[in-house]
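Remarks on the structure that follows.
Shown here: the complex without one of its protein chains, the others still in place.
What follows is chain A.
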Amino acid sequence: MELRRKLEILADAAKYDASCASSGTDKRDSRKGGLGSTEGMGICHAYTPDGRCVSLLKVLLTNACVFDCAYCINRAGSNVQRARFTVRELVDLTLHFYRRNYIEGLFLSSGIIRSPDYTMEQITEVARQLREVHGFRGYIHLKTIPDAAPDLLAKAGLYADRLSINIELPMAESLRALAPEKDAPGIRRAMGRMRLRIDEAKEAKRTEGRAAAPRFAPAGQSTQMIVGADAADDRTVLGTTANLYASYGLRRVYYSAYSPIPDASALLPPAAPPLVREHRLYQADWLLRFYGFELDEIMAGGEGGHLDLGIDPKLAWALKHRERFPVDVNRAPREMLLRVPGLGAKTVDRLLSARRHRSIRSDDLGRLRLPLAKLLPFLVTADHRPRGGLLDRADLRRIVAPRTGFAAQARPVQLALL
């Protein structure tokens, strides 16, 4: 098969994985040899019309697979055309793309062929050749196969910046129903092993210095969860998320709205991807990690185990906890400012720093280009206090909800689908 056709098939097969991060690894460059650099910040070299960033060459080694996961375009029973890169082809493609500044590196995954160990060996061999034969210093993200032997995992961690295993679905029951060959406890055990190794390498680096440290995935591990393919509600999704962050030190949990695939399984007929839901889950994920919200608090903003799709989860929480407002921007502690709809973590820190020097007025907030209509009903400034009764009004939601933005934008596409 022609290389271009292979690339088309194997990129198409990889695009349902949302991760594209190329950040957070150790700093290195090629002034003393080799090719490439990583400087901490990830770089998105292009964006596709689906709004996603193209940072890495994200492909599968092969889309042949002995697993029959209903949600996956590459499942054993799919009629999709199969292809397989040789190790050499992938190494060359990565280097050619990198030299032209198209990419930050490689994100390699694969269908399961022959055995988990064989598949993992092939994936790792691409990374090994890039690093050892070509001195490649760019970013490498490898998908790890949960059942592969521990020494193969150690080797993958030696060459990769990031490793990931997809949890796939928010509930173990759904995984049993839709991906019968996958083993949810096995996936969790593999994540646990990876966390131990990542921590060990970090600790060794801290105590013994750089040279002595066994390198193991310095950019940590991440995972992905498909939403909308099973019956899990948002509480279940976010509960699984909270557990994953706490248990395995994940850098990120990616949510991927289940999206129609060209060759759908009878178990999962094509449907519009729940993009707004995906977006709200990301917002809630941020509230959990950076804004001091508990899962129960976030869920209190929604109804029946689901987030409110119409407004962001912080605003939804605030509308149901009006007794906590208004908050005085010149006096409130950081934790409370973080809970004001329309104030991001960075803005909060700027305001905290500024208010030590002068008191903050409403037009100061305007100069910072903050969304005043959303903000001012919840905030007291040096020259503003929300009109009496405003916070008690039944139509407050209409006043503060954004009229444009993501929810409005995503809707027409969804309708066009149905």
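As a working rule, contacts are C-beta pairs under 8 Å (C-beta built on N, C-alpha and C of every residue); 3 or more make two chains touch, one makes a residue touch a chain; residues count from 1.
Criterion: contacts and distances are computed from a predicted model.
S.K.: Which of "Type-4 uracil-DNA glycosylase", "Carbohydrate ABC transporter membrane protein 2, CUT1 family", "Glycine dehydrogenase subunit 1" or "ABC-2 type transport system permease protein" is the UniProt protein name of the chain not shown?
M.R.: "Type-4 uracil-DNA glycosylase"
S.K.: Quick one: which of A:1, A:196 or A:399 touches the chain that's been left out?
M.R.: Of these options, the touching residue for the absent chain is A:196.
S.K.: Using the touch definition from the top, which of A:181, A:203, A:303 or A:383 touches the missing chain?
M.R.: A:181
S.K.: Which residues does chain A use to touch the chain missing from this display?
M.R.: Its contact residues with the unshown chain are 3-4, 7-9, 11-12, 14-16, 29-31, 33-37, 39, 41, 43-54, 57-59, 64-66, 68, 76-79, 82, 93, 96-97, 99-102, 111, 113-116, 172, 181, 183, 185, 188-189, 191-193, 195-196, 242-243, 245-249, 257, 259-273, 275, 288-289, 350-351, 353-354, 356-358, 360-361, 364-365, 367-368, 409-410, 413, 416-418.
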